[in-house]
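The complex is shown incomplete by one protein chain, all other protein chains being positioned as in the whole.
Going by the order they are written in, the chains are A, B and C; count residues from 1 in each one.
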Amino acid sequence: MIRVQQEDFDIGAEVARLKAGRSDIGAIVTFLGTVRDQDGAVAAMTLEHYPGMTEAELARVEAEACARWPLQASLVVHRHGSLKPGDNIVLVVTASEHRDAAFEAARFLMDYLKTRAPFWKREDGPSGARWVEAEARDDASLTRWDKPPA
Amino acid sequence: MIRVQQEDFDIGAEVARLKAGRSDIGAIVTFLGTVRDQDGAVAAMTLEHYPGMTEAELARVEAEACARWPLQASLVVHRHGSLKPGDNIVLVVTASEHRDAAFEAARFLMDYLKTRAPFWKREDGPSGARWVEAEARDDASLTRWDKPPA
Amino acid sequence: MRLLYFAWVKEKAGIAAEDIEPPASVATVAELIDWLKGRGPEFANAFARAEVIRAAIDHTHVRHDARIKGAREIAFFPPVTGG
Partner (left out) sequence: MRLLYFAWVKEKAGIAAEDIEPPASVATVAELIDWLKGRGPEFANAFARAEVIRAAIDHTHVRHDARIKGAREIAFFPPVTGG
């Protein structure tokens, strides 16, 4: 499941909902991305996105993860709008019988989301606003997934 | 921080406590291990451990993770005693500025914990009780960490 | 067709969305960018470093050599920085 929303989310509630009434899951991995203040350089952040394409792209990435690993459940929640340092940005949850699949799928989801989901961060700091530049290592991290997992 | 306890834990509360008042963290990875019923083969489980050594071994594994990756915080909580299918067994949380360190450290902690922390699972099913056998792949997974991370 | 602009492409172009009908000679995303650049200094500035601009046709990432025929919605934006 994927969700794009302005409101905050609650990692405990999301994991509880995903687990509820199930006893076939053995491993749940979560990734939580939060706003860093970068030693005071960031007072606030605005996350712009492309409504419609964002949901389509996240759904494609999630479908790809489910095709590659035996997941029992998965969730991607990404916020947009105004955020402050410490605020939650993104949550990825993967559930599987065994830990390797859950770990790998969660990392895959984050790697792909970082390079494909149409979000743009604008940081507002003491010296004005600036659009965050994409990092070359985010593209490079995709090479990890060039070969299908064992 | 490490904790060995009979009581359940709350992943949301643990993550909230670790984040509280901090805005320097960018990435938090959690691993939650839960009891699988294995298609009805497991009605209950008892986790025996070696008090004293368990804490010492978990602390050594956590210290090793902190030496290998730039972690801002880490937590390992492991339960012992009687558990039912669906119950929480273990929680690992790692926090770092960037996601690669958090993902790798969490997986390292689980890999080492699985082969070093003195816990033993006894499954109680319709056909009696049996001690779970260690899996060769858990030993094999340690080879992932033979070389220090880039 | 509908054109959308995001992040600093939007700020530089001074517009978020518009409906346009480029000449029939404009066949690819790259040609559309060239045509947009000729519309005025804001667009020339927004697309000055055309090689860093990403494009999507109907919600799917495409390369600059993609053909635009039949597209309902084309979006231009910088490399993404979510997550």
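Operating definition for what follows: a contact is a pair of C-beta atoms (placed from the backbone, for glycine too) under 8 Å apart; a residue touches a chain by one contact, two chains touch by 3 or more.
In this text, all values refer to a predicted model and were calculated from it rather than measured experimentally.
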Check: shown chains touched by the absent chain are B
It is residues of chain B that touch the chain not shown, namely 33, 47-50, 52-53, 56-57, 78, 89-90, 110, 113-122, 131-134
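Methods note: only the chains that are shown with their structure count from here on.
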Chain centre (avg CA) closest to assembly CA average -> A
Rounded to the nearest Å, the gap separating the Cα centres of chain B and chain C is 48
Chain centres from averaged Cα atoms put chain A and chain B apart, in whole Å, by 22
Within chain C, the set of residues that touch 2 or more other chains is 83
Shared-interface residues of chain A (touching two or more other chains) are 33, 110
